[in-house]
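To keep things clear, I will list the structure first and then write my remarks on it.
Subset of chains shown; positions unchanged.
Residue numbering begins at 1 within each chain, and the chains themselves are lettered A and B in the order written.
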Amino acid sequence: MLSAADNEMLTRSGPDTPMGQFFRRFWQPVLLSRELPENDGAPKRVTVLGEALVAYRNTRGEVGLVDSKCPHRGASLYFGRNEDCAIRCVFHGWKFDIEGKPVELPNVPPGSQYHKTIRLKSYPTREYGGVVWAYMGPREPGGRPMPEVPQLEFGQLPESHRYVTKKLQECNWAQSVEGALDTSHFSFLHMPAPGVPSNANDDAPADEKRLRWIREDPLPLFSILEHEVGFVVGGARRADGMSRYWRTAQFALPSHSTTPSTFPGETHFGYTWVPIDDGNCWIYTYAWNPDRPLTDDEMAKFKNGHGVIAEVDENYIPIRNRSNEYLIDRQMQKHINFTGVRGVAEQDAMIQDSQGRIVDRTVEHLCASDAAVVRFRRKVLDGAKALMAGIEPEAPFRHDSYTLRSGSWIASEGVSFEQVMLERFGHPAGRVAGSNGDGVRR
Amino acid sequence: MLSAADNEMLTRSGPDTPMGQFFRRFWQPVLLSRELPENDGAPKRVTVLGEALVAYRNTRGEVGLVDSKCPHRGASLYFGRNEDCAIRCVFHGWKFDIEGKPVELPNVPPGSQYHKTIRLKSYPTREYGGVVWAYMGPREPGGRPMPEVPQLEFGQLPESHRYVTKKLQECNWAQSVEGALDTSHFSFLHMPAPGVPSNANDDAPADEKRLRWIREDPLPLFSILEHEVGFVVGGARRADGMSRYWRTAQFALPSHSTTPSTFPGETHFGYTWVPIDDGNCWIYTYAWNPDRPLTDDEMAKFKNGHGVIAEVDENYIPIRNRSNEYLIDRQMQKHINFTGVRGVAEQDAMIQDSQGRIVDRTVEHLCASDAAVVRFRRKVLDGAKALMAGIEPEAPFRHDSYTLRSGSWIASEGVSFEQVMLERFGHPAGRVAGSNGDGVRR
């Protein structure tokens, strides 16, 4: 339960909000690289953190991300010409390079100060892992050079080892992050209908044993380990014999997560949430296998939606969405799965959307299984409040600490979470070997 | 003409409004029984008086009406599972019985207080006359046990004797009630085009004589008799010879009415308005014949829309509605009927919608024929204001006094309205014989 003020702070991400300022200290995904397929191609409208922007790939293949409005009279650069390493407003031909400097202001007399003073707002971009990232914060936060793109593991692998996509989520970013960090809901939302065998669901990205253990223990015990850039949460359920089935998930500031199901050798999944406005967000979704290329079979599944990867249209809008009630089938709900909705991603979207555009956290009733939800809120609210007090966050400068994994493990009863992480990942916080530092805060 | 403050009070019915509180003292129709056709079937979204609710028919056939939001994290119970005499949230499996008590909170440790303290908001329901009714007020208003469902006559008859349906009205409830109580508008809105014979309109639920009398006297003289639960209004028009043609209509608190056209032996019609929000309402519409089953011919007409029963789609949205301008046909308006719109119900809907979502009563110019409109406003505003002052309304406890009829009668000139009611109904307020008490306030 949050106060109304904290709920407001958590969920508002426009330019002048505390959380919006906090987000702007971190690099954000703003497009898939393949959404800008060619140099000098059509610009794209992009709304990020409540700001209306235009992205374009210039003549040299670099991505520009600029204010949608020309500084002259406010005409939209979306309708502009992308040419000669610049974007040109079609109203009066004002032309700007990727950094927002004027290249040509044809209706401005040569001697005018404008040639020196006019700037088009622009943000630095990088391409990493098939994703265009942008940094929308101050160029020298706290007097330091701006940070680098977080080194999520999928971005460090050859393209063959990953599948990267995105999906629109029609609710506030924070409640969707909460849905991912709260792994206790797997015992219900993604399960078969009562009486149906645990392995009856083709779409579930796990085998019968895991599904059975999840289903039979709706009261996992949660442990949390904080690290340099967030925390990892582990939920332990009773497994066969006296063993415990652990499912672990990462949270990295401000809005990254990895999923809990992966056994050694299996493919990993992760997401990054990027607010469009306060009632919608993009979820960038990644599958990657550090050990091998993804198989044709995996690729085919991912392209059609599988597990946390939604089935989407050409604009990355989920086929089963808010407007069509996720194509819920009440007979399927009665006889086949718990929701009557096809797809883990779609089941998540349905339940998160159903909380409302922004869930009212002043009337909720949290319980022990919401441990990670509570920790997530504290982390980001603390960060936003500290920044309001003038304290810059440290995490953006720990980009190497974002090479994180999570997944499943089976351990004996009594084994600590830290020990489980060490056994499973060789590192107590799930950091991939080879990355610097220890990273666990004790 | 009302003050802006009174117009606001009259038309706002949310939980925290005076009129909303007044309405909550009375049972409200919330669904047709046939909208929940089977036990353990799909839940339905229902918005009543500005509250978003979910209705379901449980394993025993009882109807639950509960908050749409799970008290845990606010996920929608519309997507929930209706099973084992309970509704279960699919997010974490929280399960509640029809009274809102938790049956199962699977992710809450056994010792938690939650098992005792958590409640899902729920409202008592009844089924009466093929309609699901709900009581959304305090369980012990003024220290008395809560009231019972108003005994509208159609509900006391065998199913064969009635037809029950509903229609969406896309404006505030109060102006639609006003349209029904103001029977003077029949002289215009529902008439043939000038020059067309009075009996040319197939759809009019009356014979040539009545239509002619209505048409030829646009200045009926109105009388009002108050009774225990509202009032009956009579309008007297000149008929053949020296006789008077009386048309009488009931108003019962807070939003019931019966229609004025019925001659002895003919089928009766009535309505109940239920605010969805302040710009839309459901009009539950009833046809009943106390003396005999409805004929096949009547049933067939009613199913396709007839008289005050609108032609509706499978969601009870009128086919001719605000979005398509009621399919107005200007040639029909010139040569056939007064409006160019087909159907008495649709003509009413058109003119009431056209006043705006909420009519501005500060700029109107009422006249003598608006007597019932004025009385209606006073009745409900007085009730709401009294309740604000702590005085509970008495009408909800007079459920037997709601067995009321109205209709048409021909009387000699000079006969009083009370005498007309006695002649026509055997009771000065139109109470059906066998119901208790006298009911007329003098």
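We adopt the following convention: a residue touches a chain if its C-beta (ideal position, glycine included) is under 8 Å from a C-beta of that chain, and two chains touch if they have at least 3 such contacts.
Not measured: the values here are computed from a predicted model.
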Full complex stoichiometry in copies [only 2 chains shown in place]: 3
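Here is the rule we go by: only the chains that are shown with their structure count from here on.
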Rounded Å distance, chain A centre to chain B centre (Cα mean): 49
Chain A residues within the chain B interface of the complex: 178, 184-185, 187-189, 194, 218-219, 328, 330, 333-334, 338-341, 347, 350-351, 354-356, 359-360, 363-370
Complex interface listing, chain B residues touching chain A: 40-42, 69, 71-76, 78-79, 81, 83, 90-93, 105-109, 112, 114, 118
